[in-house]
Structure formats: C-alpha cells, structure tokens
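What follows is a structure written as structure tokens; I'll ask about it next.
Missing here is one protein chain; the remaining ones are kept as they sit in the complex.
Take a look at subunit A:
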C-alpha cells in the first residue's frame, strides 16, 4: 500500500492537472464562440461566389482547352491529399479523426493502383503520416506562427497548390478537414478541390440577359483560383471551430475524470491515515499492558 506521503503527492498532482484542463476548457469555450462567428461571417462571400460560379459554369462548356483547373489534366493517376490539422493538441480525437479519414482514402487509392501524395497543413498529424508514408509528403504548410489561420493563409496554400498543379505534380486533389456540426459533433470530411467540381446550385434564371466583361470563359478562368481560395478558407475556419469544440468536450471529460480520481484518492488517503493511527494506538496500549 502506498504511503501517506505518496498519496498526498498524487492527489496534489491530479489537482494541478485538473486546474490545467479546467482552464483549457474555458479558453476553448471562449474561442469557440469567436471561431463560430468567423465561420458565420465567411459564409456570405462563399455563397455569393458559389452562385456566380454556378451561373458561369452552366454557360461555359467544358472543353479540353478550357481552364485546366476545371477540366483537369485529363489523367487520374496522381492524387494529392491535402490534410488540414491543428497546431495544438489537447483536443481529443480531433486530429486523429482527420488523419484516419485521409489514411483510409490513401489506402483505397493505393489499392486502385494510384499514386498518393500528401500536403500537410498544421503541425499535428505530421508524425503519423510521415511514419506511414515517409516518401509521399510533398510539402507541409506551417500555420503555427499565426494565431488564427485566416484568408492570407488560405491564399498561400491555394497558390502553392495551383503552382504544384501547374507543374504537373498531381492530377486530383482532395481536401480533408473537420466540418463543424456542433460543439459535440465534428465530422471529418473529404472534398475534391482540384479539378474544381462544378457547383451544383443551379443559377436562378431571372430571364434577364446578363452581360459579361470580359467574356464568360475569361471570367471563369479568373474566378477558379479565387473559388479554390474561398473553399480552403472555409475549410480552415470550419477546422478552427471544430478544434475548439473538440477541445472543449475533451477537456470537460478530463476535468470530470480528474475530480473522480481525486475523490477516490482522498478516500484511500483517509483510510490509510486511520489505519496508521489505529496501529499506533494498539502498540501503545499493548506496551502499557506489558508493564
């Protein structure tokens, strides 16, 4: 049985762990509200752009000499998996879930005889993927020096992706991130980003003839990279909200577990203290009787 001193030490260490998890939970709750508001604010732009893309895409016929970002390279051999993770831990299975989804897809693609490459955003998840596919990591994007990944980061990532695409490094790109459903539910999501899938929303036909300047195809070519940036930006925001949500839930659980552990250890501590006193008393009484 552990000595009294040892027990006391353990109780104290669990108590300080609980303080940390409690603090992290409250921080996550506050950040979650902000992240959610950000995601909300970004929706308008994305919706408008999707609308415009939808109406344009329906007018332009996809030909081989059309914009490459829309038509693709005509091949389906090299797949790039863009995996967006967070930089910090303490958020439960958040990163593990995204990586798991990416690995499943990688396995599936490899089974079909395709080449799989990775583009990693964020610090977490690097180790796992690098261990499993040491040669397949094409590039990594570091977001650890900014507080909240924002549009500037999305822009940089998109530019790098487009450059890689134009250099012929890959044919198809999939994006993995976590969709924010609620503070309790985050859904690892896969989305094809290159070639850009035509938005499914049919443009509302107003009957009016819309004039374009320059003509449709030129506008479309210009808007495609922009659309990609918006998609990435949306994913980063969803990820940020999901991370805080996951962190809040995980830390809530951890705090509760620590509380239970403290109760258990305290009972054990009191019992052994009483046992020690009883033994001491028995010794004294026995000693006195022997005289």
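Observations on the structure shown:
Keep this in mind: a residue touches a chain if its C-beta (ideal position, glycine included) is under 8 Å from a C-beta of that chain, and two chains touch if they have at least 3 such contacts; residues count from 1.
Here is the rule we go by: contacts and distances are computed from a predicted model.
The chain absent from the displayed complex carries the UniProt protein name "ATP synthase epsilon chain", chosen from "Hydrogenase assembly protein HupF", "Phosphate transport system permease protein", "Protein GrpE" or "ATP synthase epsilon chain".
Only one of A:85, A:143 or A:230 touches the chain withheld from this view, namely A:230. Across the entire complex, the residue among A:110, A:155 or A:190 in touch with the chain not shown is A:155. The residue from A:96, A:109, A:128 or A:219 that touches the chain not shown here is A:219. Residues 38, 41-42, 44-46, 48-49, 52, 56, 150-151, 154-155, 206, 208-214, 218-219, 222-223, 226, 229-230, 233 are the ones on subunit A that touch the missing chain.
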